[in-house]
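Subset of chains shown; positions unchanged.
Order of writing sets the chain letters: A, B and C. Residues in each chain are counted from 1.
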Amino acid sequence: MTLVTVGETALRFSPPAGHRFETADEVTLQTDGISSTAAATAHRLGGDAVWVSKLPDTPLGRRVVAALHEHGLETDVVWADPGDGRQGLSFYEAGAAPREDRLLQDRTGAAMATLTPGELPMDRLQAADVLFVAGSMAALSETAADTAGAVLRAMPGTTALDLDFYPGLWTAERAFETLSDLFDAVDVLFARERQVEAVFDTTARPRELVHAIAADHGFETVVLTRDDHDVVAFHDNVIHEHDAIETETVDVTGQHAALVGAVLERLVGGAPLDEALSYGVAAAALTRTMPGPLTPLERAEVERLVDAQSDGRP
Amino acid sequence: MTLVTVGETALRFSPPAGHRFETADEVTLQTDGISSTAAATAHRLGGDAVWVSKLPDTPLGRRVVAALHEHGLETDVVWADPGDGRQGLSFYEAGAAPREDRLLQDRTGAAMATLTPGELPMDRLQAADVLFVAGSMAALSETAADTAGAVLRAMPGTTALDLDFYPGLWTAERAFETLSDLFDAVDVLFARERQVEAVFDTTARPRELVHAIAADHGFETVVLTRDDHDVVAFHDNVIHEHDAIETETVDVTGQHAALVGAVLERLVGGAPLDEALSYGVAAAALTRTMPGPLTPLERAEVERLVDAQSDGRP
Amino acid sequence: MTLVTVGETALRFSPPAGHRFETADEVTLQTDGISSTAAATAHRLGGDAVWVSKLPDTPLGRRVVAALHEHGLETDVVWADPGDGRQGLSFYEAGAAPREDRLLQDRTGAAMATLTPGELPMDRLQAADVLFVAGSMAALSETAADTAGAVLRAMPGTTALDLDFYPGLWTAERAFETLSDLFDAVDVLFARERQVEAVFDTTARPRELVHAIAADHGFETVVLTRDDHDVVAFHDNVIHEHDAIETETVDVTGQHAALVGAVLERLVGGAPLDEALSYGVAAAALTRTMPGPLTPLERAEVERLVDAQSDGRP
């Protein structure tokens, strides 16, 4: 039972807590991509997962793979010549309220933009029980968008997509236009509240939203992470709601990706959606207690939180 | 429309968060002075500002100027021979409640103590629309106090003074005696609640205090930052109150200086006091979300907070 | 008036805040042992205190002593040949709720396990007004447990023991069996709520618990730190309760040890238990505001908090 995820992963630079790039002399380096974080989370929870992507064969591209391997994740990477595409980068300053976070995208010309279906291990993809694609991949180029579509359409198993929409990458209009072309090939849609509002240009309440989106686009399942980290899902005509677990939050980044990874790991294993969401909510909570978008959470502590949720304990 | 500020700026050493000098091996180095922080804040908000001071021509003196230049601030510094005055220093341990902050002043013999009016670019000062003097300057020596008085008295434009009183520098009695000699030349008085209580030896409530001080000493305007960061001001027989903006506070130091800088930048530009105080409260809030007394806040985010205040949004 | 404490002290390694060993490249090094932290606290509060232990004559053993000397504490150490015992180690990952702390004990074969009464400066121990033993010492070996008993029994003065129970060192059953053999030689018992529940296998409410334990085992005094840092004590048929002082907590480790040190320093000085507990609660609060189990608190600030408590101030 295998999960395969496809998407771009950027190197993310951040100044020390509270500082800004303008006056920073040292920055930390992390990997940031929903497809790789979700796969790594699924692997850490015991699942069989592999991340598929295209990276430049440079120290920066190798840095991405080394970071994922450190978590034990299997990767299947198409290596581009250094001249044929950059390593996608992002620059993140965490704010402290009321100062806002800042995320500068610098992914133009990323190697992933030139990925064609012919470069991919399609047999391996088609053997996956669940295939997940990060919607941001489609922002990089028409080629990448086409490849995303080809991959989703070629899948005999379950397909999942995350909107993974970021303003610095493309406009909401272009995102909707491009991604809605893929929707018919997608079974499960993941999204964050703010992103779904932008892409679907709506201010509907989440409970109604998940229903409406599923109905309009024929998704089997829609899973939405709210701004306060609660989760609302729609599946089989039922609304599922899971409250976020309260945390001493260290870093919010990566928490939605961890949820996606944990949910997919459970779904691959055949669990019902409610169990999957419980795992997702627990993985997201643990991720918020550690710095960076990719965190070394462990199966046993996810399960402890899942049990505590069902017991009504904190 | 120009703001000129005059005062001493110390190098401030601090151990890492939670640590103490007693067992620290590494300390951070920052610049700390209300006159330079206020000017830098005004500059960052788009104003035309220059900082005037006297520093020793040593690596430490040059460090102060380099840090201010990093923020783009223009400086006009009288350089003292290394033998003619030290670099003023301060040593700061941030407490965590109920452990108190500690601020050790080490400014005796600072180069600024020997500053005479003849060394100053008086034409430039007199051309300022607003001239601001830090009261702590007068604590350094009789010479410095006389110079502060001479500068304030020579000004055709608006003059502003901050009490800037610190127990380690001089006693409240001496501060009152010395500073009250300057009051007749001052239009706008800035102060922090705790300092005003000490120097004016009063426990009156802030609303009454600002009125009383303005009346007693003939200030046009009095602006008081309360211990909880709220602001109370008196001007033209009216009390102006602005609540502090709630923040995830990283470091409280410098927040009053940022307020002063933002208020002055607005006043120089001809804004009414209420608008100026809104900017001041916003700049102070942002400064609390970043470490150190001198922070890289930006005009756009100050304005966002100003707008949010007037909308009643957080 | 002298306090002598006996026990093991480990070197404690920790990854940076929020991080885990699994992906850490740098770790901090601290000393961690209730006997040394309590003695150092008593010394910092002005008491006459000495720490007695056995350490390997290696860079790691010398590291422990250097850290205690840095706080001015006098030590009387039996130095073991490197081949005759290791330096006890512990590995600590601080959690952020709901992620739990992790404490990995690695003390098997510690030099302290071979400590015999004959190696100890027994005259010095017997001259102590109060002798304190850390119960964890008895977990290391039968020899160490016997030595703990011999030391406690040989004392003419007051004797104190802390359960100092950690699951990774021994089972609760073995701890109870071994430590209860020592109880008849102990006047004052210190313990933490969680530890007392495990070792005495009880879920009684703390108020009843301290009474029951004192009655069952003939302790003059029992002092219990609750999970929320409140303190409950039993002495002379009276229950004493002291609420914890609210803190901006940086690190909870060492807070109970600081309480023990402060209480003992007062008791050695002849203070009544309530005063001693006030000092203990204040020392514990200050320790929570600094990182690591051994913190540079100062007598003056402990006294300020003691006064504030009695005034009902925060």
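Basically, a contact is a pair of C-beta atoms (placed from the backbone, for glycine too) under 8 Å apart; a residue touches a chain by one contact, two chains touch by 3 or more.
A quick note: this is a predicted structure, and the numbers were derived from the prediction, not measured.
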Identical protein chains in the complete assembly, only 3 of which are shown: 6
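Here is the rule we go by: only the chains that are shown with their structure count from here on.
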Give, as an integer number of Å, the spacing between the C-alpha centres of subunit B and subunit A. 46
Can you list the subunit B residues in contact with two or more other chains? none
The answer for subunit B against subunit A in the complex is residues 70, 245-251, 285-286, 289-291, 296, 301, 305, 308, 314
Okay, in this complex, where on subunit B does subunit C touch? 17-20, 22-23, 95-100
